[in-house]
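Take a look at the structure set out below.
Heads up, one of the protein chains got dropped from this complex, but the rest are sitting where they should.
As written, the chains take the letters A, B and C, and residue 1 is the first residue of each chain.
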Amino acid sequence: MAEKVGVYICHCGSNIAGMVDVEGLARWAGANLEDVTVARDYKFMCSSLGQELIEEDIKKEGLTRVVVGACSPHLHEKTFRKACANAGLNPYLMQMASLREQISWVSSDKDKATEKAKALISGAVRRVIEQEELFASEAPVNPNTLVVGGGVTGIQAALELADAGYHVYLVEREPSIGGHMAQFDKTFPTLDCSACILTPKMSDVGQHESITLLSYAEVEEVTGYVGNFHARIRKRARSVKEADCTGCGVCIEKCPKKVIDDVFEAGLGYRKAIYRPFPQAVPKYPVIDREACTYYLKGTCKACEKFCPTNAIDFEQQDSFLDLDVGNVILATGFDMFDSTRLPQYGYGRLANVFSNLEFERMCNAAGPTDGKVVLRDGVTTPESIAIVHCVGSRDKKHNPYCSAVCCMAALKFGHLAIEKTGAQVYSFYIDMRTPHKNYEEFYDRLLAEGMQFVRGRVAEVTDAARLPGEEGKLIVQSEDTLAGRQRRTPVDMVVLMGALEPRHDARETALKFGISCSMNGWFTERHPKLDPVATMTDGVFIAGVCQGPKDIPDSVAQGAAAAARVMAMITKGTVLIEPVVATIHEENCSGCRICNNLCPYNAITFLEDKGVSYVNAALCKGCGTCVAACPAQAISGAHFSNEQIFSEIEGLLYDAISGNGAGHKVEPAGVPA
Amino acid sequence: MSDTFEPKIVAFLCNWCSYRAADLAGTSRIKYEPNVRIIRVMCSGRVDPTFVLKAFSLGADGVMIAGCHPGECHYLEQNYKAMRRYYMLRHTLRSMGMEDDRLRLQWASAAEGVQLAAAINEMIEQVRALGPLNWSANWHENGRRLEALGRLAQEHAEAMEVPA
Amino acid sequence: MKYSYYPGCSLEKNAASYHESTMAIAGPLGLDFVEVEDWNCCGATEYHALNQTAAYALIARNLAQATKNEGLDTLVAPCSACYLNLRKCDKYMATEPELAGRVSQALAEAGLSYKGGTLHVRHLLDIVYNDVGLETLQAKTTRPLKGLRVAPYYGCMIVRPGFHNGDDDPEYPVTLDRILTALGAELVDFPMKAHCCGGHMTQISEATGFELIRRLIKSADDYEADLIVTICPMCQLNLDGFQGAMNRHFGTSYHIPVLYFTQLIGLALGLAPRDLGVGSEIVSAKEALSKIGAEVEEAEVATPRQRRDDKALPMPGRRGEG
Partner (left out) sequence: MHEPSRRDGFQGEVIAATPGGESLLTCIQCGTCGGSCPSGADMDHTPRQLFAMINAGLRQDVLHSNTPWYCVSCYYCTVRCPKEIPITELMYTLKRMAVREGAYDDSKAPDFSRTFIRWVEDYGRSFELGLMGTHMIRHNPFGAFKIADMGIGMITKGRMAFSPTRIKGMDGLKRILAKAKQLEAQA
């Protein structure tokens, strides 16, 4: 029986109609394409009236297939599938042609665009005829959630979920949660004490009955799918038994080995070989750094063990593994700080009094290595002049092309702290001042009034090579004052480099582990940049905070909460629909060659020894179709992407080439009367 | 109507990266030539060599396979399988006397709308320079040709599909 | 190791000592240089200011001539300006089809041709560092440069963008430092190591040219360097030849000799100073070189005196050191 196909061409206002002759296209489809019984155009197909149009035709005309020529299926495939389902047509009997993204928005010649549209519609019509009814299955959603990353974003997400009564596993790589925010002294523009506002949240996490905090731990492996993920967590050996440790800190006090703290103190201070990153750490249990500990290096010492009142030290402790079942995942893995030695012209690592932003942050902190005093590298001298260099590794094609979003405001904060603490003359060397949030511009005003000097010009270099009188013994910041149009050499005592925020060095591995993707720059990719900023292309995996792109604390917190809300919606609904796009092996055709077995990255294909054939476990199959393409016996079919469907689509797309027997190479503006 | 040869390119784009790159080219209004016709597949690993041969036989002058960058495949590593097939196919095309530049493998992440558009334009130029393929004419003259090609491709496929 | 060799005009006369010392160390270091037949001037920076096609055609003639040295695909230039010109031309012949087309047409007038990428253009410093290597230099050193405080000076044209060979940083190069350390010299952490000597500026604007020279000499003097080591004849001419005029211009009395790195290698290998062209510098190196002698000791990069005490904060880790 011949199918009855309905073709619907969307104007998308003028988005499509401005470049494609939509009325002509609909007429052409109705007149020329086989099996098309209805062909219409409409202003906005995605509107409720547009959808009703399709639904009515299905019912009245008895349509058995629907083609919608509109935008990308990534935007409205669900909408039109639903419309079909409403009218009683299996939703998988609908096919979209992307007239907007693939034609009208990328073309500049209306005739050629319309010709291309005919090909796309022709392809979709041929394909849809081959499509088969498919049925999505339902799966329950596990109410537990995995939150990866215990910075302020992850903390917020975890607390939102836990406070709503859902269980959260919070995994943090470092020995304590808190992230970068715990390292900061003040927050802009309110100058709140960073630790004072963060630590209450940290202890809430530590004490919450609905949160299992897994610090000093990493996610090893994730399998499964939305609603039903399985995660394997590696808990690294702390060398301290958490069950016995009271967190008294005697071990730290007695440990004789001091090492530079590259993480929390940003290399500016020291910690012991057994340590807690900072006094308010959550959890309170210390960790032995086995690479630094004298016992692990030389076999003797054990001072911590000797003095521990509860015998909590365990030198033999091994990494342990935890298998978790969760329904959703929130990634809040944060960022790495730019390594400023990559810009040798700024002298970081070579010129003693050039500091990184994180070093300066720790220096300002009353609990930091200098007790909150701003001093030169000698540890005692108060600087009389300080230059703050913006855009170090940001807005630079050689490093990171993007703006790191927070540095301008952080530089203003540093300016305020430096003036307050030292009375020094503070210069800010900027390209553009970016202060676009509530009360931020007002903070800029405040610093102008406080006497911070602003020089519009990206710093060319920082040198100790004195050239002019007054430069001896100083660091000279060489720049062009672009507003004055003159070169400027500014001798200062201290330079602070505002390094870029960068994706975690292992962000791509993390993305791969969770089946999501990264942008060119390495930030996790959201489902939609405007309308779906915390979801990802992988259902059940959400992203929040700086791992998605540079942002400040309030934005990160908002995303953490938003991701939690999305997860709660999933949990509350209780079930998810599983796409039926999977591969199936037809046993009668399978020769048992097992070529497909090892091609599947999800181990969804197993070989049935008794029958001598291979078999696809539909629950594990993600529908990539690689096995379908590889099967030499063509015994595997891929639902919704079968060979027949794709062959038909090719035929349809090339309708004008085949009909002309190779003569159809010239695009005729009006091959068939429209 | 101009006399310049307008090649027809069929492009197989994976759902996750390159199809989204095409979406992005659209939303960013990046113009490219209209000679390309896109087919969505879930993964570049789904592209069966016979799809490519079918497209050539039905009148395509060039075929593009686009997928996620190596290491960024949504399905972990299936784009590597696509790459292997691509090299096999180029070999096959060459051995059949076809210019292997008519087949192109393009990596495009979801963020690379500009790059994908540029690659499409570049390929159109290349294929335009090569001239019409006209396999479709041969197809009509000798209906067995495609079957023969299919068999040949299959043999190669079997030889090449050594599990990773 | 055999290479095509393009000396360039400077090495004919004003920088003859660079040529002599290069030839003198070639044998002991196992380098064999075959001079490009009938080479011509590279045009320095001057031709680019007048005529692009002619500028690149002039350079390309040398590349074409060099391909006549059969079996040699590496072309070595000791002069940084020549090196950059040759390298840039080789690159553009491959990447700039319009320009390359014009240049090829011009070359054809003399029956010559050159295809971008045929030759691998390298600077002498790169050859010594990568092909000879520090171990060989160290092993062959018989007169270590112990006690000699040297300021390694790279100048602009070898380390800058897209055209240089590999991994030396355009802002803070280290290969020459490592060579000199291997020879036993005491290095100063010369902040001006990649800054500009002024090129032809003394001829265009004296005040500007002298100022550029002053900056370099002053910084070397601030660091108490005995001499500056250079890898480019233009730099040597500016820093050495114009040092006196610069001193008069500013009323200063700097005295910093400027030698080629090949001369220092030769000295370390135990060769006689006169075989290395030492003595042809305008600012005498006699006193500085009198310091050399005695046994090998590990030299370190010296930095200006710094106060350090218990309160001192740790320095950030330096990457790529050692």
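What we mean here is this: a contact is a pair of C-beta atoms (placed from the backbone, for glycine too) under 8 Å apart; a residue touches a chain by one contact, two chains touch by 3 or more.
The model shown is predicted, which means the values in this text are computed figures rather than measured ones.
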The one residue from A:Arg27, A:Arg456, A:Arg508 or A:Arg594 touching the chain left out of view is A:Arg456
Given B:Glu6, B:Glu33 or B:Asp48, the correct residue touching the omitted chain is B:Glu33
Given C:Met1, C:Ala139 or C:Ile204, the correct residue touching the omitted chain is C:Ile204
From C:Ala57, C:Val174, C:Leu271 or C:Leu313, the answer for touching the chain not displayed is C:Ala57
The missing chain sits against chain A at residues 108, 345, 391, 395-398, 431-432, 456-461, 478-482, 485-488
Against the hidden chain, chain C presents residues 9, 12-16, 38-41, 43-54, 56-58, 61, 92, 95-96, 98-99, 102-103, 105-112, 156-157, 160-161, 170-171, 195-196, 198-208, 212, 215, 241-242, 244-245, 248-249, 279-282
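Assume only the chains that are shown with their structure count from here on.
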A student comparing A-C to A-B should find more C-beta pairs in contact for A-B
Per the C-alpha means, the centres of chain A and chain C lie apart by a whole-Å value of 47
Interface with chain B, chain A side, in the complex: residues 72-74, 98, 100-103, 105-109, 112-113, 115-116, 119-120, 123, 508, 511-512, 515, 517-520, 525, 537, 581, 595, 597-599, 601, 622-626, 628-630, 632, 638, 641, 643, 646-647, 649-651, 653-654, 657-658, 660-662, 664-669
Per the touch rule above, chain B residues touching chain A in the complex are 1, 3, 5-8, 10, 16-17, 19-20, 22-23, 25-27, 29-32, 34-35, 37-43, 45-51, 54-55, 58-61, 68, 71-72, 74-78, 81, 85, 109-112, 117, 132, 134-137, 140, 154, 157-158, 161, 163-164
Chain A residues touching chain C in their complex are 260, 262, 267-270, 339-341, 343-345, 348-350, 352, 356, 359, 369-370, 375, 377-380, 461, 463-467
